[in-house]
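The structure is given below, and queries will be raised subsequently.
The complex appears here minus one protein chain, its other protein chains still in place.
When the chains are written out, they are named A, B and C in that same order, and each has its own residue count from 1.
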Amino acid sequence: KRARELGIAPGVLTPGKLNSITDVNGVLVGHTTLIKADSIRTGVTAILPHNGNVFQQKVPAGIFIGNGFGKLAGSTQVMELGNIESPIILTNTLSVSTAMNAVVGYTLQQAGNENVQSVNALVGETNDGWLNDIRGRHVQEQDVLNAIKNAGSNVTEGNAGAGTGTVCFGFKGGIGTASRQLPKSLGGYTVGVLVQTNYGGVLQVDGIPVGEELKKFSFSNQLLNNVDGSCMIVIATDAPLDSRNLERLAARSMLGLGKTGGIASNGSGDYAIAFSTHAGVRIPHQPDSTVFTMPLLHNDYTSPLFMAVIEATEEAILNSLFMATTTTGYKGRKIEALPVNTIKELLKKYNHKP
Amino acid sequence: KRARELGIAPGVLTPGKLNSITDVNGVLVGHTTLIKADSIRTGVTAILPHNGNVFQQKVPAGIFIGNGFGKLAGSTQVMELGNIESPIILTNTLSVSTAMNAVVGYTLQQAGNENVQSVNALVGETNDGWLNDIRGRHVQEQDVLNAIKNAGSNVTEGNAGAGTGTVCFGFKGGIGTASRQLPKSLGGYTVGVLVQTNYGGVLQVDGIPVGEELKKFSFSNQLLNNVDGSCMIVIATDAPLDSRNLERLAARSMLGLGKTGGIASNGSGDYAIAFSTHAGVRIPHQPDSTVFTMPLLHNDYTSPLFMAVIEATEEAILNSLFMATTTTGYKGRKIEALPVNTIKELLKKYNHKP
Amino acid sequence: KRARELGIAPGVLTPGKLNSITDVNGVLVGHTTLIKADSIRTGVTAILPHNGNVFQQKVPAGIFIGNGFGKLAGSTQVMELGNIESPIILTNTLSVSTAMNAVVGYTLQQAGNENVQSVNALVGETNDGWLNDIRGRHVQEQDVLNAIKNAGSNVTEGNAGAGTGTVCFGFKGGIGTASRQLPKSLGGYTVGVLVQTNYGGVLQVDGIPVGEELKKFSFSNQLLNNVDGSCMIVIATDAPLDSRNLERLAARSMLGLGKTGGIASNGSGDYAIAFSTHAGVRIPHQPDSTVFTMPLLHNDYTSPLFMAVIEATEEAILNSLFMATTTTGYKGRKIEALPVNTIKELLKKYNHKP
Partner (left out) sequence: KRARELGIAPGVLTPGKLNSITDVNGVLVGHTTLIKADSIRTGVTAILPHNGNVFQQKVPAGIFIGNGFGKLAGSTQVMELGNIESPIILTNTLSVSTAMNAVVGYTLQQAGNENVQSVNALVGETNDGWLNDIRGRHVQEQDVLNAIKNAGSNVTEGNAGAGTGTVCFGFKGGIGTASRQLPKSLGGYTVGVLVQTNYGGVLQVDGIPVGEELKKFSFSNQLLNNVDGSCMIVIATDAPLDSRNLERLAARSMLGLGKTGGIASNGSGDYAIAFSTHAGVRIPHQPDSTVFTMPLLHNDYTSPLFMAVIEATEEAILNSLFMATTTTGYKGRKIEALPVNTIKELLKKYNHKP
């Protein structure tokens, strides 16, 4: 069950219809989940900013680097030019190059891109090497292409796609998503978040000190001293923002991560990628004229979006945990799912509002 | 009473002796508090990295800009050269120039600085214009010099110094401090934090949804829509870190701010300044030789410090609120202190661990 | 005489009418020059993005930090919010606080700003402490206000305003300006640059190795080993650029500095500030609606502007040298003007195109 079905509803704003990144108009998500034999527990997740040719119709974007111990490919061009020109791919650390290669091939072959000679593939990762034989590099280019092809508005959470083998707060993590829709008076915009969770800290569930109660948190004992990892955060909004304000939006997602008890440890590659799907801010690869006109939300009206991204990130992370299932993988290692019944008891103990 | 006296003890690590930034060896803090007539509610807080000549014996430092809508003077030189060469001063937005001028004068006149022709004054601020007649610019250079002269290891919290007129989550904010001491097995280092709180969001007290319970949070009604503001965060540690890892340490403090419910709104100038007091990492203004030797903590061992700064920031912010008192100021405006009795009831309601 | 009058015309593009930053529509420049007694050789230069209320009608802006060993006040807010809301002031290192204070006062008192409680004064500096009694801090607030009041389209170069006491490549430096106007086919935009030169390296004049010929360059002898200093670069354009592309434009100016033989030494605080005066990109302090519309030049068409800023920076720097005059100042120190007759001979020797 998702967090909200258990009465866990962080924040004061309201989710969108699906409580998913795909509540943002046009955004699609697809997975390839690789579970094979005893040791392959990995996969690919693709996020498409819109369903057309993203290279020809780029979306404005910003990236915030919470902690740069990661291999995100494509970051510098997004930051320099302020836009994304490919699907966003998440996978495991050692398969970034495979995914990049697939995205380059995919883009070169799209209709309309016959003369394209430069593609900025945006590929993030976390390290699933505890449960997955990561050194085996089992992700194939076709797996990436399939994730793109599979993309739809329904997002499988937990052990799916790039979250198949990840570990979060010592429990099984994975993919999670959530959204917030602002009231009309604050603009009516939607903010959606998708996360790939694989990091440590001291788990808090909507304020309840779960990590402490379960005596399972970073540095609590030898075992957990090296619960490093990473968190990839992808953010979509239909608000008309340019790259500067999208980068600011991305930065706020780290506060949502903080609210779950994350500590952005040394080894955690924490990156947030934000883009706008607003039709008016699309950036054509080959513009009709040298000057184009963009609608832009004034700085003064961005704060509700910041609040929305914090809430949606917190809830997306919780969903990644609540939707994940106990997994045994590489070298017979077993990672338990979050103990939902115990959590329910803690919700009661702490008199959590229903 | 401080948060901890009420049983509010965020996190899993242990505070230092004073639970204050001054637990870090050598750090001194001084205030000048200006409460005059009906409309002056402002002041100055000085943080001294050590009690010698900071210009001659600089400390390595890093700055993280959580949100750059602020007037922090001196940031670029700290980031370029990796060190701090003056006391750190906090005051109100429109008095940064006065404080800068005072710090420049102070440094020029220190014994040993007779030939100094360049001083990088590091002066931060938040905007206390709701309770204080900020346009009157009532801070004088002497007030800044007094704050430096007054500096000691005892830190007054709440309505003191640069926190005299600030507002946080709609309640009276101010100055707060806290610290964490790592266990020997994790290095035994101390991390201390001092904050000047003046920002909005949805207040959470060690996980308890106080803002929601009190129906007092950003965007909850017209009144609170513009609770902008800022948070200055000053971090000291005795761990041997260079500017790169101090900047990383500074970045984590924003997660502590997030845990209190802060949203780093558009108008909130949120800056974190971190420095190391470790004797081995001092940087002489005039070195004996071109190459000097520095002990440095390896990246792999920084994560416990990151956890410590998150916890100490959260608690310092709570202290700034719990220690503040109801204040009436400019134009007769009144800002209530956090209602401690109500909070106590909420602690019970939510079965908060004592 | 200006460089171009001597046949020195770097680059391939054409200057604007005045070959000045004031060729960019609406930009105004004013100086206060302080030459008093034996030891005061300093001043203030003000650059106004337009002649209205800049706080109410902000201009988009970007800042590039070539080397952050400087005291530029206001940088973080410009970079975060992407705009400038005050006149840009240049002065000496130890008078930044005075200038800030003056700009704050000026802005608070402008008609229409009666309720303003936060002002981001943008104040840069270089260190004129060789010729000027900088520790005396002789710049007064009134000097800053006068520079603003004096602002017009005529820019005095050389020993004027903030360039009164500066030294560049061991010669008398100062204020210089230049501009480029793109041909219609490349957009027809104007780029103007104003510099305050106070740095070292190995002087090259439009490719001619003047520093080497005169045996006067950094590290050539004991005297020149410490020719540190700084260069402030202010860039205006009428092209419709947002802060992202203005920051990119600013970054290119360092290449122009490089072409004069500058080395951005450790002690040189080199900052470039770029803003757009295009009427369509103004950012109202209090917008009529939450979303506004901005015309923006597509990334693909920015390169000619980059070329223009490099050329204009190089020429502005040369103008600062060619227009400066021999100066005796603090402690009887004398800095010679560039020896124009020798340069003319070198132009012949190297067969410089007339």
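Criterion: a contact is a pair of C-beta atoms (placed from the backbone, for glycine too) under 8 Å apart; a residue touches a chain by one contact, two chains touch by 3 or more.
Just so we're clear, the structure is a prediction, and the values are computed from it rather than from any experiment.
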{"item": "Which displayed chains the hidden chain touches across the whole complex", "value": "A, B, C"}
{"item": "Touching the absent chain when the full complex is considered, from C:Asn154, C:Asn266 or C:Thr342", "value": "C:Asn266"}
{"item": "Touching the absent chain when the full complex is considered, from C:Gly7, C:Gly112, C:Gly188 or C:Gly207", "value": "C:Gly207"}
{"item": "Selected residue (touches chain absent from view) among A:Ser75, A:Thr91 or A:Thr177", "value": "A:Ser75"}
{"item": "Residue in contact with the excluded chain [from C:Tyr106, C:Phe169, C:Tyr189 or C:Phe217]", "value": "C:Phe217"}
{"item": "Touching residues on subunit B - with respect to the absent chain", "value": "80-82, 187, 240, 242-244, 248, 283, 287, 290-301"}
{"item": "Where the missing chain touches subunit C, by residue", "value": "11-12, 66-67, 186, 201-202, 204, 207-209, 211-212, 217-220, 228, 248, 251-252, 254-259, 262-267, 299-304, 306-307, 310, 349-353"}
{"item": "In subunit A, positions touching the absent partner", "value": "65, 67-77, 79-81, 93-94, 96-98, 100-101, 104-105, 108, 116-121, 127, 129, 134-135, 137, 269, 271"}
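Keep this in mind: only the chains that are shown with their structure count from here on.
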{"item": "Chain contact graph, described as a line, ring, star, complete graph or other shape", "value": "complete"}
{"item": "Chain whose Cα centroid lies nearest the overall Cα centroid", "value": "B"}
{"item": "Inter-chain centre distance, subunit B versus subunit C - centres from mean C-alpha coordinates, in Å", "value": "35"}
{"item": "Averaged-CA centre spacing for the pair subunit B and subunit A, given as whole angstrom", "value": "32"}
{"item": "Where subunit B touches two or more other chains, by residue", "value": "67"}
